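Everything below concerns the one structure shown next.
Note that this complex is displayed minus one protein chain, with the remaining chains in position.
Presenting subunit A:
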């Protein structure tokens, strides 16, 4: 199963990158969201899948899933949520101010 989820993470990465390389700003944000999904899945997969019960201690259960990757992913989800929402508002402001969302047209004003 880990091989399949690795491949899924790879596909998420690939589509994320492809979106990142587009010109529209919205697509770039979608790309970053896909990339963070890929990364989370990747961390989960690397921590081994399905090796016991959920990591909530119950009497009599011997084997639990590795809790550390879960904690890491939880942190990461929150952070990527913060960044994504910031990006979204940034894109909103940028496209409003510059009247374009085409990344190829957005260049520094001091560019010669």
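Assume contacts are C-beta pairs under 8 Å (C-beta built on N, C-alpha and C of every residue); 3 or more make two chains touch, one makes a residue touch a chain; residues count from 1.
What we mean here is this: contacts and distances are computed from a predicted model.
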* Options "Na+/H+ antiporter subunit A", "Glutamate synthase, small subunit", "Electron transfer flavoprotein subunit alpha" or "Light-independent protochlorophyllide reductase subunit N": UniProt name of the undisplayed chain -> "Na+/H+ antiporter subunit A"
* Tell me, which residues in subunit A touch the chain that this view leaves out? -> 1-27, 30, 33-34, 37-38, 40-42, 44-58, 64-68, 70-71, 73-75, 77-79, 81-86, 88-93, 95-97, 100-104, 106-108, 111
